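A single protein chain has been omitted; all remaining protein chains appear in their positions.
We just call them A and B in the order they show up, numbering each chain from 1.
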Amino acid sequence: MLHDSLVRSLFNEICRIPLIDPHSHIDPRRPTARSLDDILGYHYYTELAHSAGMSKEPLAPNVEPRRRVRALLEHMDRFDNTVQYSWFLEIARTFLGFEGERLSPADCDWLCDQAERLMAQPSWESQVLERSRLEKVFLTNDFDDPLDDFDTTRYVPCLRTDDLVFHLDKPEVRRRLAKATGIEAGNGTSLRKAIGGLFEHFTRHGAKACAISLPPHFVPSRISLAHPPAGEAVFWMLAECCRDFKLPFDLMIGVNRRVYPGGVYQGQDLFDQRTSLIQYAELFNAFPDVPFSISVLTSVQNQELASYSWIFPNVITSGHWWYSNVPVYVEHDTRARLQAVPKTKQIGYYSDMYKLEFGLPKYNMYRRILAKVLADDFVRTGVYTESQALDLARLLLRDNARRIFNV
Amino acid sequence: MLHDSLVRSLFNEICRIPLIDPHSHIDPRRPTARSLDDILGYHYYTELAHSAGMSKEPLAPNVEPRRRVRALLEHMDRFDNTVQYSWFLEIARTFLGFEGERLSPADCDWLCDQAERLMAQPSWESQVLERSRLEKVFLTNDFDDPLDDFDTTRYVPCLRTDDLVFHLDKPEVRRRLAKATGIEAGNGTSLRKAIGGLFEHFTRHGAKACAISLPPHFVPSRISLAHPPAGEAVFWMLAECCRDFKLPFDLMIGVNRRVYPGGVYQGQDLFDQRTSLIQYAELFNAFPDVPFSISVLTSVQNQELASYSWIFPNVITSGHWWYSNVPVYVEHDTRARLQAVPKTKQIGYYSDMYKLEFGLPKYNMYRRILAKVLADDFVRTGVYTESQALDLARLLLRDNARRIFNV
Partner (left out) sequence: MLHDSLVRSLFNEICRIPLIDPHSHIDPRRPTARSLDDILGYHYYTELAHSAGMSKEPLAPNVEPRRRVRALLEHMDRFDNTVQYSWFLEIARTFLGFEGERLSPADCDWLCDQAERLMAQPSWESQVLERSRLEKVFLTNDFDDPLDDFDTTRYVPCLRTDDLVFHLDKPEVRRRLAKATGIEAGNGTSLRKAIGGLFEHFTRHGAKACAISLPPHFVPSRISLAHPPAGEAVFWMLAECCRDFKLPFDLMIGVNRRVYPGGVYQGQDLFDQRTSLIQYAELFNAFPDVPFSISVLTSVQNQELASYSWIFPNVITSGHWWYSNVPVYVEHDTRARLQAVPKTKQIGYYSDMYKLEFGLPKYNMYRRILAKVLADDFVRTGVYTESQALDLARLLLRDNARRIFNV
């Protein structure tokens, strides 16, 4: 795959670094896929197939899974140019023993059979982790997750707070909060107590971060709590708790939800490029002791991210999110960060995956790009030796996450 | 020109694909240039010469054409670094037999003589089409074009609607509309009828698209018709007609007109990068059956375009427009689209030309970049064989346009 021998040699060494994956959507009770339907259920495939002309009918819950898989495979030749297709092909080759050049509907049954057979092995989870070199995988837990029935040293809990900031006006969310904390959050004081209770529960169970995704026009600010509380005020309260409980705060900035409400599940969100990190200046200044690990949705905003991280001690660049997780943007953004941001303040990549099988192809995409950037910008220019370049890769893929998130 | 043998081989094969050019400003009654003045009258040359210090005096209509050509050639050494200069040099070499390295005022008479002699040949139009591999060329017709005196299978009509949306308050435009349709558009109902009449006329004469260019802050929305009608309301009516008459709608997003009113003809427009496709979300949702073929004016907005096309089934990426039709941006934007958007939803390129002679150098620029991207991102990485890469090129240059515009 890599025709440049220096890049290939760096890539091979980078692949030996055990990974700390600081953001995923893995369900720790069911971390791997059990069928090809679990793999192709990833929203990248359903949304690309739908975008390329597939109706949503095969995605209905009552459709027989193998029929759904076949429908997706039937549309795949419309998007076999995409990087997402290449992830799937790499999964088929690495984990399912596929040896062909292209995937077609004719492969459906064989692939499904292979998947069911292989994924049923008791050792499947550890096989996948080992081949991918995944050591720890961060989760994205609902605030009312009991966190008591999985290995939290392998699957690191992380408190997801979108519901608290954006949906606290919904009775269902208030009910869940009351049930999880035993507190009816009727006013600012009781809400603060309830949220404090969540942080206590999470940190006691090994949580290492608080996380949220935010729309492009969100401006955190220290405002007083009204009733019902504005999202900005709840957000500020979360930042206070991050400070008090010494948790880094992952901010994933820039997503508009339900822009295409007719889209497939999880394939409805887009963005408005007109956003700025200046919206977060008050926050960064107010919480100098909270590490803010920041993802931006567009490559356009990456220069802001690199610049804010170069100036603010508590701003950390994090991964390549969603619509920016495309090679041309990953490369451009990686180069900018490596040229301008202290190397100790960068989280190179995270998988954002729902099933462990995606760790390997996604990280491999990043590892190939990283190898190329290290070769061209560092080794060939004489800035670093190969060995020093690999030390940098280790920071990006493992050591920075360990230090920043204290794992 | 191409020192990489894989790129050269791909380029040579790509050059054999017959082109459907889905956007131009060709006058089908006079599609080719008849003199060098027609070539150098393209606004790229007048505006670059003016920007580099030439007064507008040689551009006055009463100036002898050869004097104008000489004035432009005299300023050309100030912008012989630009890609636009390279288009002209390629025209001079390919179509006029120029064999020198650089163009200078000393070449003026020889070039003018050659142009007049060669362009006067009865076969000139078909020579140019053949050398450029142009099979069909879309036009941009005024709404009151009779469309009855040219070959609409070669020159495909397209209903340009800028006047209707932005200048319907002008008596001259209302007069033209009344004359073309026989309807005095006094209220919403009669306007709808008049516009319906235009669509009928155009589709009956082989029109395959409706088109408009839009300023950065335009937000289409379903508002009721006031008097005089707001542009947004007329625009919405056009989208309804596109749906009813099954015409794709070409949106060219982002241009501010007359930013430099002292500039040369057609060299006065610029932009405001602060724009977003979120402004079009309501439109895309309201018309799921209308293919929106979208051009953006800035490379900055290309990530939005690629992302919206990846999610919305009815959003198609289209070409590289105007200020983004520069190699560094064409390459960056092409790579992003090919890595993230279904290959069936991409119109690779269009010429935007006023005279057929520009098809060759503009498409060649794109063909070279496409060959490089296919080599680096597809063939060398093992994603595609050379033959599959050429299939992709065929979609981008021909087959997608045929399917989407139904030609």
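Annotations for the structure displayed:
The working rule: a contact is a pair of C-beta atoms (placed from the backbone, for glycine too) under 8 Å apart; a residue touches a chain by one contact, two chains touch by 3 or more.
Quick caveat: nothing in here was measured; it's all calculated off a predicted structure.
Listed residues A:A180, A:L225 or A:V383: the one in touch with the omitted chain is A:V383.
Interface note: of B:S299, B:Q346 or B:N400, the residue touching the hidden chain in the full complex is B:S299. Shown as candidates are A:S55, A:T344 or A:N406; the residue that touches the absent chain is A:T344. Contact residues of chain B toward the unshown chain are 1, 3, 47-48, 50-53, 78-84, 86, 101, 256, 259-263, 267-274, 298-300, 323-324, 326-329, 332. Remark: the residues of chain A touching the chain excluded from display are 274-278, 281, 284-285, 288, 300-301, 303-304, 306-313, 332, 335-336, 338-345, 377-378, 380-385, 392.
Here, only the chains that are shown with their structure count from here on.
Inter-chain spacing, taken between the CA centroids of chain A and chain B, is 39 Å.
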